[in-house]
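Can you read through this structure? Questions will come right after.
As you look at this complex, bear in mind that one protein chain is not there, while each of the others sits in place.
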Amino acid sequence: MTTATDIDKKKPLAGLSESGAYQKMLAFASLIALLIGFSIASPNFMQTSNMIAILQATSVNGVLAVAATLVIITGGIDLSVGTLMTFCAVIAGVALTYLGLPLLIGVAAAIAAGALCGLCSGTFVAKMKIPPFIATLGMMLILKGLSLVISGTRPIYFNDTPGFDQISRGSLIGEVFPTLPIPNGVLILFLVAIAASYILGRTVLGRYTFALGSNEEAVRLSGVNTDAWKMRIYALAGGICGIGGILIASRLNSAQPALGLGYELEAIAAVVIGGTSLSGGRGTILGTLIGALIMAVLTNGLRVLSVAQEWQTVVTGAIIILAVYADMARRKKTG
Amino acid sequence: MTTATDIDKKKPLAGLSESGAYQKMLAFASLIALLIGFSIASPNFMQTSNMIAILQATSVNGVLAVAATLVIITGGIDLSVGTLMTFCAVIAGVALTYLGLPLLIGVAAAIAAGALCGLCSGTFVAKMKIPPFIATLGMMLILKGLSLVISGTRPIYFNDTPGFDQISRGSLIGEVFPTLPIPNGVLILFLVAIAASYILGRTVLGRYTFALGSNEEAVRLSGVNTDAWKMRIYALAGGICGIGGILIASRLNSAQPALGLGYELEAIAAVVIGGTSLSGGRGTILGTLIGALIMAVLTNGLRVLSVAQEWQTVVTGAIIILAVYADMARRKKTG
Amino acid sequence: AAEDIYIPLVSKGFQHQFWQAVKSGAEQAADEYGVTITFEGPDNETMVDRQIDMLAAALANNPKAIGFAALDSQAAIPLLKQANDKGIPIIAFDSGVDSDIPVSTATTDNLAAASLAADKMADMIGGKGKVAVVAHDQTSRTGIDRRDGFVNRMAEKYPDIEVVTVQYGQGDHLKSTEVTKAILTANPDLNGIFGTNEGSAIGVVNGVQELGTEGLIIIGYDSGKAQKDAIKSGLMAGAITQNPVGIGYETVKAAVAAMKGEDVPALIDTGFYYYDATNIDDPKISAVLYD
């Protein structure tokens, strides 16, 4: 007490902020390295249009990765993000095309459906004590099937809803700065990321997200209704997947009911590359965004270089390992 | 310090064995319930030939699930089991068909390749401190690509290696008991399971597998070379995937280089349904076998019932959740 | 009773619109002939062993005949033999099986169809320039045949046309979109793109739309509402269509005939067509298109 030295005073947030900042910078460094590498390898890579294409390619996976980040910080995992996205797209299709409801209601329905499904997963995990892996794997299959059932295994087109495809493809920014036609989908990703960041950093929900992932039992022993908060986090993640559903439906101007399987691994990969720990308790949205960008740049760059498909896969795998290794090694060095 | 008193010497093994035995029995109960349910629902379900088909369908996934169990008990995860299996099948194809080596050498090459790849993953995890999720995700992609590269994106047929297809398809049991033509693939699965069970339960490697999953740092501070043991476990799991590769290649009489993606989730699902915890430290091979059987029975039963395919997915998801829930609920009741 | 006649169709896929069209043709025939069918296929065309598990489950229900679209031409032979021994006739559809067990095969010649696409493409870009292929799969039979049919034809017949790249989007609309954009980034002077199935073709259209590229000749494969719309609006020059409904229909029809011991032709070519804005409303064409 009195003797408690002043060692701690010197580095107030030592552990977190410093290495945290470093870490983000490092993932960022990998990203920059990739960008530079591809620019040198192909003169066509570094064009505004291609940069915008990369950003747009990030948008859907980025939104899903943000959702996955929330769940992963609680110490869980969400395998259902991909098929939930599809399910929400189908719900939007049913609302807008089959029922002919107004655009806003369709969008709201998709997000609400996402939140509801997230709440289901959350209930399975929190109340029924089913391990998140199984609960969300089950949801992944259920939603995959339901998307097909509801849509009648047919794509639902949004041709009757003018403006729907503009949600993702239009460019509000481009209208103001014509030289920078960044599509709305990218804008939405950033808004989602900022909101999620804010929730994580500044609200009670965010505080409990980290607390649950850090030591759930301790939180429970402190008298917090951990189940209720966990369900809310899963619901929030589900709602974000709903936004992802809107984004993809808008981009394809249709709800493709068979899509979405495999997207979960990509999203989780982005999260982990971004430095979020799968054991929970720590993670950042910024890191996840960078992780998603790394994946998108990698995929795009290899394609622009016309690397043979089979080698694209090999190189992607190797670079994912290397990027995380560089991160690890340097994090270790800086303490 | 005197007496360790009489605190219930009466039930010596109480805590552990009982609930342990219960748990296995419970997963088993879910399996039996499924079998009975399907038998009632369809007279065609409970035929010898269909039971054998179910066993046959379990064999490959079962072997992969056994491999995944080992890694999961250490507290890791192995996403590469599916593509590693394929890679090993391709290696067998190269050895047997392209190089024309003798059968046994081809089989050995496949298993050795598996062990080597497992060792790579293990090195990434143990030495380079890359989270298992990323290390094995990277390996999954690398191996997927390499399988295509090595095979020239074409299936490799084993038509020149007579007897190769008998490894999985033949039936030694059937030769002795003609009414019970259980294919060798199933036999091999059981042999692999027994061996893995033995290793987990009776050898140092197995003991460290559990210890690493329970508290790696404590094991390291006990003077154990944790890195080396972890690498061995990953290598063993890789070798088992090699056996899986032989099984599937033999069953298809060909190495299909694009196969394997998505198999990892099924294998992990079998592991978790079987009661192994994804946070490591606990798990059984018997449980994993039952988990794999539950998946296979479910898939087969729904098909025999001619349930529409989209509903099959929904029902599978729901039953996976329910099976694990029943397990959890009763485990909680029995303490 | 007629309901007892059970004919399972084990397909290569299920969710794609193409397979749904095959399914609808099969159901149509099933109605006509008063038989019960089921239609199943794995999630993607790499899952050879899953398809065999499906075949095994189908056999358990004592079918009278089986329709089978083999993912691998050899892998299922033991099971097919087993069916044959039980006297269950097998009708292959979509692509063949390396065996004489199937009594009939209802299929499209994908190689020839893709060559036709190459001819049309060459014609439209004036016999010279650069083209690319967005294919749906690197290893499946249809993926290989359509890619090779197109690429080989170009190499053989049109020396001034260069196929600059073949890339794969798994038939996933979104992935194919990104693939297309990357191809266009790398090859700004591209003249045409061939998309080898519905998802790939839509992806190409999407990618071109998002980049705002103009003057590109796009040829697609199969149909679907989006592709038809793109052709009508001129975004897409045209597409190859098979006759999926016909494939399904003919498969069941042949199965019923074989089951009754009637003679069935060893090969039923259900044909393919090139369609564009000019003939899309032709009754003959619109009959083989699906939404």
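Should a chain be cited, it is by its letter among A, B and C, assigned in written order, with residues numbered from 1 in that chain.
Going forward, a contact is a pair of C-beta atoms (placed from the backbone, for glycine too) under 8 Å apart; a residue touches a chain by one contact, two chains touch by 3 or more.
In this text, contacts and distances are computed from a predicted model.
Per its UniProt entry, the chain excluded from the display bears the name "Ribose import ATP-binding protein RbsA", taken from "Ribose import ATP-binding protein RbsA", "Alkylation response protein AidB-like acyl-CoA dehydrogenase", "Phosphoribosylformylglycinamidine synthase subunit PurS" or "NADH/ubiquinone/plastoquinone".
In the complete complex, the hidden chain is touched by one of B:54, B:211 or B:285, namely B:211.
Remark: the residues of chain B touching the chain excluded from display are 1-5, 7-9, 11-19, 202-205, 207-208, 210-211, 213-215, 217-225, 281-282, 335. Interface with the hidden chain, as seen from chain A, comprises residues 1-10, 12-16, 202-207, 210-211, 213-215, 217-225, 281-282.
Simple rule for what comes next: only the chains that are shown with their structure count from here on.
Chain A and chain C, compared by their mean Cα positions, are separated by 34 Å. Centroid to centroid, with C-alpha atoms defining each point, chain B and chain C lie 35 Å apart.
Looking at chain C, one finds that residues 14, 43, 138 touch two or more other chains.
For chain B, the set of residues touching two or more other chains reads 148, 153, 261-262, 309.
Interface residues of chain C, counted against chain B in their complex, comprise 8, 14, 38-41, 43, 46-49, 52-54, 56-62, 72, 74-75, 77-78, 137-140.
Per the touch definition, chain A reaches chain C in the complex via residues 42, 44-45, 47, 49-50, 53, 56-57, 60, 148, 153-155, 157, 159, 169, 183, 248, 251-254, 256-259, 261, 299-300, 303-306, 309-310. Per the touch definition, chain C reaches chain A in the complex via residues 14-17, 20, 43, 138, 164-165, 167-168, 172-174, 177-179, 181-183, 185-188, 199, 202, 206, 209-211, 224-226, 229, 291.
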